[in-house]
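Left out: one protein chain. Kept in place: all the others.
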Amino acid sequence: MEASQQEFLQHLLNGVTLGSIYALIALGYTMVYGILQLINFAHSEVYMMGAFAAYYTGRSLNLDQSPGVLSFIILLVAAIVACSVLGLTIERLAYRPLRKAPKLNILITAIGVSLLLQYSAQIIFGAEPKLFPEVLADRTLFTVAEVEVRTLDITIFLVGTLAMGGLHFLIHHTRLGMAMRAVSVNGPVASLMGINVDRIIMWTFVVGSSLAAVGSVLVGLKYPKIDPLMGMLIGIKAFVAAVLGGIGSLPGAMLGGIFLGLSEEMVVAYLSSTYRDALAFGILIVVLLFRPAGLMGTPVREKV
Amino acid sequence: MTDQHARGLFLRSMPSPFLVTAALILLGLVIENSTNAYTQDVVLWIFTNIILAASLNLVSGFTGQFSLGHAGFMAVGAYLSAWCSFRPEFQALPDLLRFTLLPAIGGLGAAIAGYIVGLPSLRLRGDYLAIVTLGFGEIIRVTLLNTEAVGGARGLNRIPATEGWLEMGLSPYLAQFSIASFWTVVTITTLWRIVHSQKGRIFLSVREDEIAAEAMGVNVTQAKVRAFVISAFFAGVGGSLFAHSVKYLSPATFSFTKSVDIIIMIVLGGMGSFTGSVIAAIFITLVPEFVLRPLQEITKVDLRMVIYSLILILFMIMRPTGLLGTREWSDFAWVKKLMRAISQLLKRGSDGDSSSSTSPSGASR
Partner (left out) sequence: MSDEILLEAKKVGMEFGGLKAVDAFDLQLRRGELVGLIGPNGAGKTTCFNCLTGVYKPTSGEVIIRGVNTRGLKTHEVSRLGMTRTFQNIRLFKELSVLDNVIIAGLQHARQSVLDDVLRHPRHYVEEARTRERALELLRIFNLEGKADLPSSSLPYGEQRRLEIVRALATEPRVILLDEPAAGMNDKETEDLMHLIAQIRRDFRLTVLLIEHDMRLVMGICERIIVLDHGCIIAQGTPAQIKCDPAVIAAYLGVDEKTTEAT
């Protein structure tokens, strides 16, 4: 096999890995948007806090001394619990009082919450990066067509797929999922049908935050330097992925995430790494201007 | 209304901006002789922040279009103005002319940027528009970061500033102060008069109900683009003043956080109140310098953004209209009473000048 072809396959693999992380976080944006029509700016900080929760859990239990699947799961659980609690708190304290306020006010609040978490984290954790516990050794598992497939890539891909599969099951095959769908189609009517909308919104934050938590642990393993600003860029990118796929659409968020991950990897590989972060904004603007409903969303029409 | 009456009102509206500028320059004289260099710099930043807040308020408060990229327009003005001031063609001009005009050039550059951003993105509403303006702001920043002609990531250093106008008896600081107060008065007067004209009500109608406005023959897209361009122009003016008073520019200065700073000012002061923007800009400039900085020296922790973000959240939950809502200084009963008393005093002085103007305060600001 030619070297260039092998390189391409390697980039393809990296892109899908990166993309599944974007997808995990994008799902949180899209779920909250689907139900509250709110861009939850604080989602990226929930993600960041997940990484720190896992970091401190790992450190206090000395988990990097005992790497393995169990340690990995402990980190996951710690991050999920922390993010869920944080997500719930944000919803309860900041968003719920504004449920009936103009959208602009809620948006400003969301920005406020995001900044508050970001800067509080800088004060509490310190601004300098921390080293995430290495609980899974990154070995080359096997080589297909001269492409190295490494433990972490496989883990990220598997866990990501598992989480998204679980979400799909939750949304389409459980009562909670059905209620969520009902609320996202029409909240007031759903509440007339006896659905406790507040409770569904809380669950939405729990599920969305948990997915971000999973994402944060996976990122921590793959790129072990974590810092309080780590959520900002990845948050914007995940949001772009959500918009790209059509905000409010779950399959759209997954597709958008993978697409963005792949295109970033390809831009870095074949053009220049300086354009890496501009790419997301470029895609965002093009999508919003030409197809604001995204790839899989349906356009909304204002009622006159 | 007769032509003569209209001409009378026109003549009466003329002097007040000049009087306010003159009064501000006198204030500058006092500040120069009574405070240290640091405080003097802070006062200059107040002018910049007033201009930035008032200009953003036109777009967000009055026209109802939420923009997260105001720092981007400020950056365009700052960089363009700084770049021009290095050019030999410009350095040949007399100091007074050069530094009074530079803000206009920065403003024009920013206005063009505002037009480019505004035209395509204003079809979007609400949070989508917010995200796109955020994106454009970041793109402007990244572009500056990668433009070697303006220093790239290193930024621009030793930006020329006025050397004072000795022939007029003005020291370098007072000259700078005069330029800043002149442009602040121009900004506030222009924005105020636009909004307090019938045609300015068009911006408000877009904020209130776009569909109804269109049905009444209002060109909504044009109104939004105009608001964006005017707003960007003054953001550029503010950027230029910033460049020549701080004398150092780096792309990092114009990040999303800077845009949020300006948003905090208009939220705090009240969306749709220039008076609120002025007050909040003064407050938001002074508090970090004279309260938070000393506090930081004690606690060794930078609480500025934590406090700002708390202000944002708490105001949105408890008092979403900000301090003043949409009220202006002239809307308060005691101001009205005071104005009436003054105009009566004046009338007694110059007999018989009929003053049935409906908004004497609006016209005279």
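Letters are used for the chains, namely A and B, taken in the order the chains are written, and counting of residues starts over at 1 for each.
Going forward, a contact is a pair of C-beta atoms (placed from the backbone, for glycine too) under 8 Å apart; a residue touches a chain by one contact, two chains touch by 3 or more.
Owing to the predicted nature of the structure, the values given are computational and were not obtained by experimental measurement.
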Out of B:24, B:44, B:161 or B:202, which touches the unshown chain? B:202
Tell me which residue among B:100, B:143, B:190 or B:296 touches the hidden chain in the full complex. B:190
Considering the whole complex, not just the chains shown, which residues of chain B touch the missing one? 1, 3, 5-7, 9-10, 13-14, 189-190, 193-194, 197-202, 204-205, 208-209, 211-221, 226, 326, 358, 363
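Here is the rule we go by: only the chains that are shown with their structure count from here on.
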Cα centroid separation, chain A vs chain B, in Å, comes to 38
Where on chain B is chain A touching in the complex? 64, 66, 68, 120-121, 123-124, 126-128, 130-132, 135-136, 138-139, 142, 146, 211, 257, 260, 263, 267, 301-303, 305-306, 308-313, 316-317, 320
Considering the complex alone, what residue numbers of chain A touch chain B? 38-39, 94, 97-98, 101-109, 111-116, 118-120, 122-123, 239, 243, 274, 277-278, 281-282, 284-285, 288-289, 292, 302, 304
